[in-house]
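First the structure, which I've put down as structure tokens, then a few questions once you've had a look.
Yeah, one chain of the complex is gone here, protein chain that is, but the others are all in their spots.
The chains carry the letters A, B and C, assigned in the order they are written, with residues numbered from 1 in each.
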């Protein structure tokens, strides 16, 4: 595609992505933008400003001659983790900042949007490719923060004894779910990773060949009902089901169920962004850690898939499903939706057994944006497929998300796999 | 005074005190009401709601037949520490609550105000004395929270890299301070504590005789300039000047100066509610812990006064000075103000050497309000005299404030004393 | 007494006290000397060496010309908290030192003993008074560490699943206890503190007059049986019985009974230095914190005595009772021992309501030994009367021991008092 064609489209995409961030806040009170309920959570206004800071720092400062900072302290406040860009406010203390106000953050967004529009209308032709690539990165970055903003707001609202509703939406109540089947894949050599067509993060490269031994993989996600069986069978009290670090987490954090679940009498309830309701057994379980996913799989006599297995199994499927585009903000049951679906895309991120490391020959991008992925390649696990808080335009079969094995506040769920024995 | 006379006056006082709480918030953005920067700090909206909850819980619920809670969860959210009233939200997590919003809290205040007005207009005559006493307590309680709201907002604003100004006010820049003299008091037997005329907290009773050995006490507060001499002389590096627990605090909390002070080049600056400015050497030092006050006194070859000494020295002085009524929100130098003053009342709370314990024969009040003072009588030190954040109508010569010896975020300062040797 | 008479006696006393430290270790294995089970606990070999270091540092180095350190690193290792003497090993890490070995520590003791004997035989007459005073201090210091060594070993042995016995001794099993009566004392002015005859720590001075309002005080200590009633009545679950900081301690440290108590079925057992046995209801309760003592008193409708009340009540009693001299290492019931006794001396240290602060006009001693008492005068409570781990020759009516209100590992117990109302 030529630069001429590309940039106009990008103007539209730029504004569409930027608008969604604000639309996701449309039901919030000013107070809701401020709170940080744990170090992993950032206040909504911080997300709104940080994504703006990304464009200001990596585009406006670089490509507009004589550009002056919108505010002298904003870089300090809204840098997340880019050491190359300088000092920054302590992450765990983002909730200590009452100022700038929400209104001031929106002004900041709009001012940067305007300057970005100007840049997009009249880019230096020599820099157009670089600009285009950085904006593409910035938009994907903002889509990631949209997802974080949703999951962070869920954590904030769940901490309130008032259980506020984030977004009212009627989801059909599911009555059943199809049986779980396993599809077998024979051993083969597979090209894993991004093929270079379209956008990809540096961590999806280089594409490389890998021997993938025979395996089988589940036809759908694990449901709340199936997970409740695990709980009822003493899943959280049996150390033999857990990794050693997982069992420590169970005891230290006193896990007894997924995050946001409460037992009222004999019935499990959970806090959702649509309200506090009884757990529906046919909906995919979510807000479980890797440790819980791994223990559940062991209890079932199965295991989690590797990321290669997941990629091989689902890379030819249509990318359709329950994304943030539907504004459900919660996984949905298959019967309510698309009983034939594998649920590979949308609903919940699927924990894989794969540690998050660089592919053979991996090289981080140069400069500050090289801090995007590479420096996190330790102690985390890969998740695949996107969730109900992900934009459909953001996900790819080769997309590698990553979180620490004890984190639960994302929409994270479970798909089972097994070695490729005959069933 | 008869109940008839008393209650009308109380209606006016009630509204005046309640209005001040809201006036103190008039320059705030909604976001400023939400943040909690350390466990000791509460968000402004929590203070506004908690003081309202006090009237709802101890007056409306008790004296209005068939009263229904304004909101079923507010008692859980806005109870501070009254075990007798039931469970409550964890203090350290008050900053996690985005809801109720500020607007909802103001509605809560106004609704309770209306019902309180109704109660005050037509009280059950048999309960009028009890109602009157509880309202009196509630108003003093709210005045205490007004002071906390100011000091908490100072902490919140000081944590922001933007250093927001809470209240713009021009304080004359001081050029000098009168010399520090000592007044001698001979040994005597003194009646200590409240004499029963007018309001007093239970911790000011019973009045009792005490032998007060001869002592001398400083004619004014210690200034920033005098405290800078202590810093410059290595005050924070010399363990022999410190109590053992004080020295631990210096090292663990890495104290090098009072709270809110920064060294820029060779000049000390501090964050005040009027802005971030250079330290004025003639202004009373504040935001020092008991440990720092005690170490400073030892460095000077003096000591802190006991609370009895303070009471004996200043109980006959007029209660006038730099209170919140002036809206300065910072201690002021003597020359800018009233060079003859002893600064005993207003400006800063003065640390005494006295541990906070009950007077001989002390009995806490019955019921939940008995938790107001008695249960804190351990590990804290008495402070006397009120501060620039105290209401003039709130303070008395016998008033006993109390904080832990390492706390610094109140307007706390230093007056020296010594044994009664001839000078 | 003349110096000539004094020093010979002191030689004998010196060796007697030094010998007791070693006798108290006679049943220990080398391994028992090494362990530190919490920061407050020091290994036995540390106590043995530290008390030796005291004589080396404050006597040998000062009064023997050209004295060379026994070992260049021992001062660093065995200094406790004397900032004036230089840097030192971190207190919480004393249990990390396997070397010097126990044998080396005993060699160190014997070498210092020999040099001390030489010093005592031929002191510089001009320094004899000072030497005498410092040795006196050193012996009292060692007696204090003997007590600590016993209580620290108890903590070490109690942490072992093997429950080792420290010292086998047959204590008659008590069958009853006399009823608890109260003796009334009218209001009076009393001279409080040490009168200057005989040894006293600086914190017992100056003697001063104090108005002591009328009070009544219990005729004996509170027993295990009485304390079990408090537990059974929900004492540890009722916040209204506790100081605020006490209630925090109950919840954070999950206290349910005194230290070393276990519930087996329906019966309380405790670990004693004589073995793990069923709790005897007639024996004085011990290993309770100030908070527990205070809560127990409140539950009984009484209070703890102030230190002045204790001193007035018991200063004319004979100093006799269950001291370390008896080698019981546990409080004993009255019937097994001396039914007429008030139990004021020996058995357990008695918590008073008095914060540990300096008496009016208090001045710490000059030099490093001035760090002995004064710098701890904050956040602690005074205890009186000595315990079953105290030497009889160490205690006095004016003796002020002090611990933090949450500490429990000393032999600490409860005596009740009340205001002086007619019964």
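Structural remarks
What we mean here is this: a residue touches a chain if its C-beta (ideal position, glycine included) is under 8 Å from a C-beta of that chain, and two chains touch if they have at least 3 such contacts.
Since this is a predicted model, take the numbers as computed values, not measurements.
Across the whole complex, the hidden chain's contacts among the shown chains comprise A, C.
Residue in contact with the omitted chain (choice from C:164, C:225, C:275 or C:361): C:164. Residue-wise, the contact with the chain that is not shown comes from A:209, picked out of A:69, A:129, A:209 or A:233. Across the entire complex, the residue among C:37, C:177, C:219 or C:322 in touch with the chain not shown is C:37. When the whole complex is considered, the residue among A:65, A:126, A:170 or A:189 that touches the unshown chain is A:189.
Contact between chain A and the absent chain runs through residues 81, 83-84, 189, 208-211, 213, 239-240, 242-247, 290-291, 294, 353, 355, 357, 360-361, 371, 375-379, 405, 419.
If you put the missing chain back, the residues of chain C touching it would be 29-35, 37, 45, 73, 76-77, 89, 93, 95-103, 156-157, 159-162, 164.
Here is the rule we use: only the chains that are shown with their structure count from here on.
Of all chains, the one whose mean C-alpha position sits at the greatest distance from that of chain B is A.
Across the assembly, the chain pair joined by the most C-beta contact pairs is A-B. Central chain assignment: B. Criterion: smallest distance from chain C-alpha mean to the mean of all protein C-alpha atoms.
Separating the centre of chain A from that of chain C, both taken as means of CA atoms, is a distance of 60 Å. Touching of two or more other chains is recorded for no residue of chain B.
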